[in-house]
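A single protein chain has been omitted; all remaining protein chains appear in their positions.
So, chain A:
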Amino acid sequence: MKKENDSLKKSAMINPDARMSAKVFADDIEKAPMRDGFGSGAVEAGKADSRVVVLCADVSESTRAEQFQKEFPDRFVEMGVAEQNMAGVAAGMAAAGKIPFIASYAVFSPGRNYEHIRTTIALNQMSVKICGMHAGVSVGPDGATHQMLEDIGMMRMLPNMTVIAPCDAEEARKAIVAAATTDGPIYIRFGRAVTPTFTTSETPFEIGKALLLWDSPVGGGTLKIAILSTGSLGYTALCAARTLAEEGIECVVLHVPTVKPLDTEAVLDVAKRAGRVVTIEEHQVAGGFGSAITEFLSEQYPVPIHRLGIQDQFGQSGQPDELLAHYGLDVLHIADAIRAFIHI
């Protein structure tokens, strides 16, 4: 064990600038569902700016919108199970000077109400913040109908739309606070499962900026792979990097919470350094984060790319961990996929 730790120090390490939790790889790392960050972030944004309002489609408890509702009952609007109207009402409220956050499950918003978002929010350039909860297969037992896997693609195709997929509850909180002070339509994606909160209040977050989680020390061995992740799989990517580092496979992990606009500088930098890229997302590989990276790099700096995610299929019922394993998105499978990719 001691020997392994030594080799870890020499070859690769956590990026200290990411200011991650001291318990990042400890068993007792704090865990929370990402939507907790929506609740606390909305309250924080609401305290800072009285124009912030929250609209919710009958899911205020599970989205954590209820925290805002308790704090600001006059600025919380219950929309009922009517996501299309929710998008339009939010657009109207933005036209009247409010900063509306709309919260529902991602399958319904932006799934069900896509064209309403397209016309009344994106084309109309209204400063509405769309918060899509319960995205990804890790929604678990509810099954395929409720596991949104196409939202990043739908939203990133829309002109004027910013797309953010935070990695944990703390980053989700920061994304909400930042969205409230950033003009224009923004989509923010949340997972349902309880996941490690590995970033801290000190971890840098800026819309449009990627963050190095794991890096190779200058002068270290040869960098084999750049692992780019977005959303809930950021921690998994980090753990996979550690596993690979223990075997002497050097890698860099770039967490990319803002899928649009991409931090092209950071993406280009790691692609150049590693010469080989793997992307990780809890989303269809077609049209999502991996596609965004592939589109960019194929034009700017073509390198071999392997996209990990959901491979053109729907999800199913199960526990989050077993589903992620089934679809090849746990540490074990990701590390395997990367080993195979490196040795091609």
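In this section, a residue touches a chain if its C-beta (ideal position, glycine included) is under 8 Å from a C-beta of that chain, and two chains touch if they have at least 3 such contacts; residues count from 1.
Rule of thumb we're sticking to: contacts and distances are computed from a predicted model.
Asks: Any idea which of "Transketolase", "Maltose/maltodextrin transport system permease protein", "LuxR family transcriptional regulator" or "Thiolase" UniProt assigns to the chain that's been left out?
Replies: Of the names offered in "Transketolase", "Maltose/maltodextrin transport system permease protein", "LuxR family transcriptional regulator" or "Thiolase", the one UniProt assigns to the missing chain is "Transketolase".
Asks: Given the contact definition stated above, which residue among A:D27, A:D74, A:E265 or A:E299 touches the chain not shown here?
Replies: Within the whole complex, the residue contacting the unshown chain is A:D74.
Asks: Taking the full complex into account, find the residue in A:K98, A:K129, A:R173 or A:K224 that is in contact with the omitted chain.
Replies: A:K98
Asks: Of the residues A:I14, A:M34 or A:V53, which one touches the chain left out of the display?
Replies: A:V53
Asks: Over the whole complex, note the residues of chain A touching the chain we left out.
Replies: Touching the missing chain: residues 50, 53, 74-75, 77, 79-80, 82, 84-85, 87-98, 100, 115-116, 119-120, 123-125.
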